[in-house]
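I have placed the structure first, in the form of structure tokens, so that the comments after it can refer back to it.
All protein chains but one are shown at their positions in the complex.
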Amino acid sequence: MLAFLIQRVLQAIFVMFVVALIAFSLFHYVGDPVLNMLGQEATEADRDMLRSQLGLDQPVVVQFWQFIVNAAQFEFGISYRSARSVSELILERLPATLELATISAIFAVVMGIVLGIYTAIQRGNWLSKFIMTASLIGVSLPTFLIGILLIYLFAVELGWLPAFGRGEVVDLGWWNTGLLTGSGLRSLILPAITLGLFQLTLIMRLVRAEMLEVLRADYIKFARARGLSRRVVNLRHALKNTLIPVITIIGLQLGTIIAFAIITETVFQWPGVGALFITAVRFVDIPVMAAYLMMIALVFVIINLIVDLLYYAVDPRLRVQGGAK
Amino acid sequence: MFKKTVIASAVMMAMLATSAHAETLRWTRSADGLTLDPHSQNEGPTHALNHQIFDTLVYQDMDVEYQPGLATEWYVHEDDPKVWVFKIREGVTFHEGQALTADDVVFSLNRARHEHADMRGLLTSIAEVRAEDDFTVHVETHEPNPLLPNNLTNLFIMSRAWAEEHDVEEPQNFAAGEETHAVRNANGTGPFRVVSREPDVRTVLERNDDYWGIDHYPMEISELIYTPIESAATRVAALLSGEVDLLQETPVQDIERLANAEGLRNEQGAENRTIFLGMDVGSAELRSADTDDNPFADRRVREAIDLAVDQTTIQRAVMRGNSEPAGVIAPPFVNGYSEELDEVVPADLERANELMADAGYGDGFRVTLNCPNDRYVNDEQICQAVVSMLARIGITVDLVAQTRSVHFAELAREEYDFYMLGWGVPTMDSEYIFNYLYHTKDEDRGSWNFTGYSDERVDELTVDMASETDTESRNAMIAEAWEIVADEILYIPIHHQMLTWSMRDDIDFKVQSENTPHFKYLRFKD
Partner (left out) sequence: MSQHAERGDVVVPARPGRLRTFLDSDIVYSWKQQPVVIVATLVTLVMFAGALFAPWITPQNPFDPRQIDLIDAFTPPLTTSDFTGTFYLLGSDSQGRDVFSAILYGSRISLLVGFAAVLFALVLGTLLGLSAGFRGGWRDALIMRVADVQLTFPSILMALLIFGVIRGFLPRSMHAEVAIIVLIVAIGLSDWVQYARAVRGATMVEKSKEYVQAARVIGLPDRKILVQHILPNVMRPVLVIGTIGLALAIIAEATLSFLGVGMPATQPSLGTLIRVGQDYMFSGEWWILLFPGVALLMLALSVNLLGDWLRDVLNPKLR
């Protein structure tokens, strides 16, 4: 257990190091930060002064160390574009993204498991065939196209739901939430569906495949032979064994949801970190890009770590082998 | 008990007095202001937002007439033509209660001249700013500057005491690596005060009931909610579904739909801005071309390009009729503009091809055109149209379309051969155009002249027209300068931009040609 844990944590640190290196190279090689900060009328002397104030005349290794030290404190300087503190910008926008991602994830996981089980058990009936085919459309439609279609249908033609933004937001001091107001909840529906649909289809197809495999296994046949009811067999025995491999994938998919939020947030003008990142890419706002990268990497590393540990907890075989995959 | 009742009824009275118009206006456009710091950026959306919160000494109202703001009167000093006298309005207080004095004005002008302030470009003529007494300010310029007040219409006045308290005496300090207090907080004297601000998301302003002009202007909006929406389609969807009340930049393709939509209407007007293409004529060799000389240096090539670009078709197809094809880079408001100058050169491909052949480029050449893609109305599409028009005279154009900040930064570093630019003339005078776009690029002038063009006579006229006080001889200078540059074809004019704002049809508001709404003028129809 301990060896396994240490190995995983070391790997996580390695990942963060690599990402930090990439983020630092962004700072260093893509565009000249001094040129970006000072206006076009600054003199060469002004630039040199700022360069030394920012420590840009130090050796690269020293700068990289400084970058890591700052990053560890989540300190990325100020945005070239808006002159605001980058860490504050990100923290301010994080609740919007996390709320959207969480709701979509719940939607995708619950619907995915339910539909997956249904289509596995009722294999061959017309409804599950329909669901399976429809799910392919879900995989094939790019996220942005789904978003545009939903806006057109529900916001413009029918006028039922808002087309953009988060609606009314309640400020709780350390967190701002759209979950407590009617308009906030209504604003959440379309983006959450858009973001969750792809994951939903993936999870559903995965659950179905695993479930089919398990149902074929000998112990299920024995259970049936013992005269246990279909329902008990399906839900108690088959489902339990289906979910073990599914957990890993779902865990990884949660990370993907945060990444895909970039697209959904762009389409729906959702004020989250993804939209912030895309604006930063277009404006070559390096501090924001670097901070976003580091943050996403951290989120992913943590999710992976949790998934690994969960996997370890539910799958006894791993315990025997001591973490080898 | 008694006391309580008195307070309660006093509150009631106060509420009655102001709640005559308890109306919220939800306003949207494509981009947010970059900062609330009024001097650090010289940019349209930033100024438009700050105009609701701050006041300037002089401003341009909805008809772009100059109006007294915090200055009640202004004139050139009787004894010294280099000194402008501004009389400051008395009894004005900032949102946080500080009383406005001449000292705050001196402080603000000097702050805007700081090296980190983008606004200093407009104030280079100033030598010194002094407070003569509590309500009189003298601004001394290096040379007589008859147009100084015109340069102050976006120069916001902040409180010295507040700036000192929050350590924001300088517009920005990048080296400190921290955001300054003034980026998200503002203490102005304007018609609205800031309630909350989330940059790029939502800014809430409320009516300033202590505004000095509360009885002078309609001031019918009690709450102003500003939510910028980047995507054109989403912006229109938000107005159609009633989530916003006023859309400042209506995409040209949606004007008709919004005009026919129930409960909505459009307001249109000419904007003080001309869109054109610039060429580097000065360099010996172009950076992006496949030739080892500079084809743009040949006037025949420039004329051929002018003949190949079909302004009328761009107006019809790209702008759907919502623009005025241009023959000169001066908007029609400007002193020195004439219809003769503005005559559009009709497209003539045959003649253009002849000229290309005469110039020795019968086989054409290849060059990069740099455009912004989020600054002007349909900017990228105009450039695409130019690409296919120039293909017909053999010029292969590689189009690079980028976001505005990158475009303008690279343009300023003189990295472009062929570029799009739009120019508005806030001073309403041709001198502004010559000063920035035609004068030889040097320390003081020609700062937006990236063509490499340099003409002694034009330079001389530009300098003289800035300080000439006799109107007639000044206008003669302007006319002469236009005559010289018109023959050079340095810039290919595309069109004068038109503005469309869409709004709920019970709103009485019209387009301001600087694209700067002053919401204190907005009325609701009963």
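Per-chain numbering from 1; labels A and B assigned in written order.
Note that contacts are C-beta pairs under 8 Å (C-beta built on N, C-alpha and C of every residue); 3 or more make two chains touch, one makes a residue touch a chain.
Please read these numbers as outputs of a predicted model, since none were measured by experiment.
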The one of B:112, B:194, B:233 or B:352 in touch with the missing chain is B:233
From the listed residues A:68, A:189 or A:278, report the one that touches the chain absent from this view. A:278
Of the residues listed, A:212, A:228 or A:243, which one is in contact with the missing chain? A:212
Which is it among B:80, B:115, B:165 or B:256 that touches the chain not included here? B:256
Could you list which residues of chain A touch the chain missing from the display? 11, 14-15, 18, 22, 25-26, 29-31, 133, 136-137, 139-145, 148, 152, 156, 209, 212-213, 216, 252, 255-256, 259-260, 262-263, 266, 278, 281-282, 289, 293, 296-297, 300-301, 304
Quickly run down the residues of chain B that touch the omitted chain. 231-233, 236-237, 240, 251, 253-254, 256-257, 288, 310, 313-314, 316-318, 368, 370, 380-381, 384-385, 387-392, 397-402, 410
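The working rule: only the chains that are shown with their structure count from here on.
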Quick check: how many Å separate the C-alpha centres of chain A and chain B? 40
Residues of chain B that touch chain A when the two form their complex: 34-35, 37, 40, 115-116, 118, 120-121, 172, 174-175, 177-180, 183-184, 198-202, 227, 229-231, 233-234, 237-238, 240-243, 402-403, 405-406, 409, 412-413, 447
Contact footprint of chain B on chain A as seen in their complex: 35-42, 46, 49-50, 53-54, 77-78, 81-85, 88-89, 92, 148, 151, 155-156, 159, 162-166, 266-269, 271, 275-276, 279, 282-284
